[in-house]
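Heads up, one of the protein chains got dropped from this complex, but the rest are sitting where they should.
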Amino acid sequence: MLKYIVRRVLTMIPTLLVVIFIVLFLMNLTPGSPALNILGPDATQEMVEELNHKLGYDRPFFVRFVDYVVNLVQGDMGTTYRTNRSVFKEIVTRYPITVRLSILVIVIACCIGIPLGILSAVKQYSFFDTAGTVGALFMACIPAFWLGLMLVLLFSLKLGWLPASGTDHWYSYILPALTQAIPQSARSMRMTRTSMLETIRQDYIKTARSKGQIERKVILKHALKNALLPVVTMVGVDFGFILGGTIVIERVFSINGVGTLILDAIQTKDIPLVTGCAVFFAFFYMLVLLIVDVLYALIDPRIKARYRGQKA
Amino acid sequence: MKKNAGNPERRRKRNAFINRDTWRRFKKNKASLVGLILFLIFVLFMIFADVIVPYSVAIENNISQRLQPPSAEHWFGTDAFGRDVLARIIHASRYSLLMGIVSVVIGIVCGSVLAAIAGLYGGIADRTIMLIMDTILCIPFMLLALAIVAALGSGLENLLMALVIASVPIYVRVIRSSILTVVESDFVEAARSLGTPDRWIVLKHILPNAIGTIIVQATMSVGTMITWAAALSYVGMGIQPPAPEWGAMLSEGKNYMLQYPYLVIFPGLAIVLCCLSLNLMGDGLRDALDPKLKD
Partner (left out) sequence: MDSLLSVRNLVTRYETDSATVEAVNDISFDVLPGETLGLVGETGAGKTTTALSILQLLPERTGVIKSGAICYKGEDLLSKSKEEMRLIRGACISMIFQDPMTALNPVLTIGEQIRESLEIHNYDGLSREQLDERVDELLEMVGIRTSRKYDYPHQFSGGMKQRVVIAISLACNPELIIADEPTTALDVTIQAQVLAMMMDLKNRLKTSMIMITHDLGIVAQTCDKVAIMYAGEIVESGTVRDIYLGEKHHPYTVGLFGSIPDLEKETRRLSPIEGIMPDPRNLPTGCKFHPRCAHCTARCEREAPPVYREGSHEIRCHLFAAEDANGN
């Protein structure tokens, strides 16, 4: 198992390098030179060139890429244009909020969506199933940022139960987390249901029944683990969408996380900050994908066996 | 031979992606019909927006009429600049649907070509393409789209480009896997062993069999793209005011939502309904194209 994790971590490194390359490349496409963006249109040609040289933007793209990676390894992600502070510090002070929020979302969504999906599949064609699938279909179509506005309107502005913004208290997280967790749990439920229905139709379920196994155990012992395999993968993929959504949700709830940071940075064309935030998001997402892969291997003996160093 | 259960002619027809059976099964599914009708209404809005209400009504300020609640004259009320909300929603459907459909069509075409190369030729081509796609997939969708918009600047074309680039890897994955199941199937093996040229195999066997998956994926994706486009516009990275766009309207209405909740309710409902119609259709199409999943 350890061998598998080590291998998986090692494959992360080239991927991360390519991700950094893509982000830097995109930022390089920004029209106008960085110095011009900082100094404004009134700056003279010499001032622009001088600043570009100071910031290193007169060097070839590939050199800058290597430089960035070398600095990154040492924990240096450059300084912001506007405030001249360390990008690394800016991100480090804010990332716990973003991480907490996104993990809260995925945990809530799984806790609601997966059991409901299983129940819905087991009771296929029942009233619960029909109501559940129709409800989930509807919920899955609600854009999270709009749901956030509606929740704020109802629970903060009209009823005054929960704060509409900030992260000052633990209960400040309730609305922003639910905002994304509700549509996401609907998606998880649909996914789990489909996977469970597929699994129930398999031959080994018939075998279990022909042994005289009670129905509850047929589901829990035989179907569940198999049905969860594709769900685990999908949850990992969906986490990427949740992270992206978090950027918008932080704006809706005026939460001071990395999402707000990157939006502000984009608006002010603060390239080191945008790059730094993007690298953070990509890194975090890859970390989650890694955890998902390890989880998958733990459930599926076919993968576990491959890395136990024995014949498959 | 009386009954033609295994009649080759009939079986061949069953493989073709759209036939009378598909439409019959689709029609039987009430939910997907509702989706289709709803979507057609949006399409009609998109085509006849100018006939229903002139574009000027949707963008010209009219301060004397500002923040009027819904009435007979302004069904959905007016916004802070006195513009009719319904007119703006109707004209916004142009942007949203156009972006959704165009980005998906371009994305799917690019995705299909890449997936076909990867799936059919395998080897280095497959590994290289999938490595690049998997790497791009490691960047969260919204982040990639944001980065592209940030680099290129906001605006319709750039937003479209961002959506296409960010979504191509997803299409490549889905289409490639559906192509692979066909490529590895016996009838393609059989065709190959008979010396059928690759081009012909793609056209005759792989495309018709993979197209079901592609159509379903496309239908669902249009809804997703519309939502993401709205989200990007909401944070100010998409369509710029005063042009009407659902996400941008939400962003503008947010500040007034306590007193004038209709400013955020109606544009949001438009997104939900549009997305719902596409998902209903997608679900119906999937069941209609792959009936064995049903029972």
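Should a chain be cited, it is by its letter among A and B, assigned in written order, with residues numbered from 1 in that chain.
Methods note: a contact is a pair of C-beta atoms (placed from the backbone, for glycine too) under 8 Å apart; a residue touches a chain by one contact, two chains touch by 3 or more.
Owing to the predicted nature of the structure, the values given are computational and were not obtained by experimental measurement.
Of A:Ser86, A:Gln202 or A:Asn256, it is A:Gln202 that touches the chain left out of the display.
The chain not shown here touches subunit A at positions 125, 202-204, 206-214, 221-222, 225-226, 299-302, 305, 311-312.
Following the convention adopted for this analysis, only the chains that are shown with their structure count from here on.
With centres set at the average Cα position, the gap from subunit A to subunit B is 22 Å. Interface of subunit B with subunit A (complex): residues 31, 132, 134-143, 145-153, 223, 227, 230-231, 234-237, 247, 250, 254, 257-258, 261, 264-265, 268, 271-272, 275-276, 279-280, 283. On subunit A, the positions that touch subunit B within their shared complex are 15-16, 18-19, 22-23, 26-31, 134, 137-138, 140-146, 149-150, 152-153, 157-158, 237, 240-241, 243-245, 247-248, 251, 262-263, 266-267, 269, 274, 278, 281-282, 285-286, 289.
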